[in-house]
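Only one protein chain is missing from this complex, and each of the others stays in its spot.
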Amino acid sequence: MKKQYEISVDEQRCKKCGICVAFCPKNVLEIGINTVPKVAFPEACIGCRWCYLRCPEIAIFVEKKEAV
Amino acid sequence: MTQEIKFLQGNEACLEGALKAGARFYAGYPITPSSEIAEMASQRLPAIGGVFIQMEDELGSMAALVGASMAGAKAFTATSGPGFSLMQENLGLAIMTEAPCVVINVQRSGPSTGLATKPAQADVMQARWGTHGDHAIITLCPTSVQECYDLMIYAFNFSERFRTPVIFLSDEIVGHMREKVVLRDDIPVVDRAFPQCEPNQYKPYKAGDDKVPPMAYFGSEFIFHASSSMHDETGYPNNTSQNADKVIRRLYEKIYDHRDEISITKEFETEDADVLFISFGAAARSAREAVKMLRSGSIKAGLLQINTIWPFPDEKVKRLALRAKVVLVPEMNLGQIINEVIKFSCGTPVFGINKVDSTIITPLEIVNKAKEVLQNA
Partner (left out) sequence: MPKNIFDYIIEDRLPFFWCEGCGNGIILKSIAQAFADLELEPKNIVVVTGIGCWGKADDYLSTNSLHVTHGRALAAATGVKAVNPNLKVVALMGDGDGVTIGGNHFIHAARRNMDITAIISNNFNYGMTGGQYSGTTPEPSFTATSRYGSVEPPFDICALAKAAGAPYVARATVYHVNLLERYIKNAIQKKGFSVVDVINICPTYYGRFNKLKSPVEMMSWLRDNSTMKLEDGNIYNNRFAIGEFVNEDKLDFSTKYAQLQNNARKLSVQLEQDLSGK
């Protein structure tokens, strides 16, 4: 069973800087115009947490979902 | 316990007084005519578990005092004009963070480098207004070596009691002369009030009626935030106008509400004085001699010796000036405390006796000026 990750975004904190979207190695995230990043392809997430590490606002989190 | 008697230099007596008061941290920078204090501090402090650090400049010294004070130490430094000027911004830091500490300024002839080894008394207004912004300050002035010891204990006590920097305004004459000193231990030593609440309830800048917040120290159970920026009771930034008004007034009133307790002066033969001298520091020594000389010449003179210059003893000046025919203000500057005296002289004529040639005002010069003024009165 492939590991599943849950990505959550705190919309109050996010300042829409676009860094997480730009540097996600698996393009899991997408950004609308001036909107909070959307988790477009959660299944593609490999849990590297680069989005969490590079977010200046501590506004995006990656949790490993318990394998079903 | 018989109290030790010594023959000390003024600067030495400052150091003894500081140690007696519980000072255990010195950060400073060498500068004539105060360096003896640093040298002795560097020898005495480590032997009693204290710390002496020679910082890279006076600016850093003053910042180090604030850090040390916040870590729980009684902290002090000694400097002279040029260094005192560098300390002004962080003197304000000590005021804003309410960090108890003592800054000794052994005044020398300025401005700028001036005459490094020569005396003057021209930093009085800098002591009051040197750092920017509205603030109160306590400034004590010794006129003798014994007072260097005694008043130093008061300086630390006031700084601890009111959580404020205290400026100890000495001068090259009092600092370098030697006199007998009784190393008395009958002046009770005061320590800063420690918080009584629960650590998680602690607000580092919440004050009671005396407007002085109890003070913890870094490393205690009480975690706290201190800041040079305007802050509220929690110590965290607060930029509302109500808070600014409240904090600025509290910082001022916590000292001016207690001005009677802080005000130290001595009066010599002022009861029936027609000629009233008002002076401080080295100049007050000569004025005191002038009083005797005039009295022997049947001129009723008296001296109000000011040991607490700030807050200024305006009530005492008012009371004595009302009774006197004429007031004379000897000071080794072009006229600084005279401006305060005039404010409270209630119409009695006030004359300055000003000397700026880097030598002490002599008793004879004071006597001659007094006679001259009386003839024209």
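All chains are identified by letter, namely A and B, in their written order; residue positions are counted from 1 within each chain.
The working rule: contacts are C-beta pairs under 8 Å (C-beta built on N, C-alpha and C of every residue); 3 or more make two chains touch, one makes a residue touch a chain.
Here the structure is a predicted model, which is why all the values come from computation and not from measurement.
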For a quick check of understanding: of B:19, B:40 or B:65, which residue touches the chain that isn't displayed? B:65
If the hidden chain were put back, which of B:89, B:179 or B:257 would touch it? B:89
Interface with the unshown chain - residue positions in chain A: 12-13, 15-19, 22-23, 50, 53-59
For chain B, which positions touch the chain that isn't shown here? 24-25, 27, 43, 46-49, 51, 53, 55-57, 59-61, 63-73, 75, 89-90, 92-93, 97, 217-221, 223-229, 236-237
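Here is the rule we go by: only the chains that are shown with their structure count from here on.
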Compute the distance, rounded to whole Å, between the mean C-alpha positions of chain A and chain B. 60
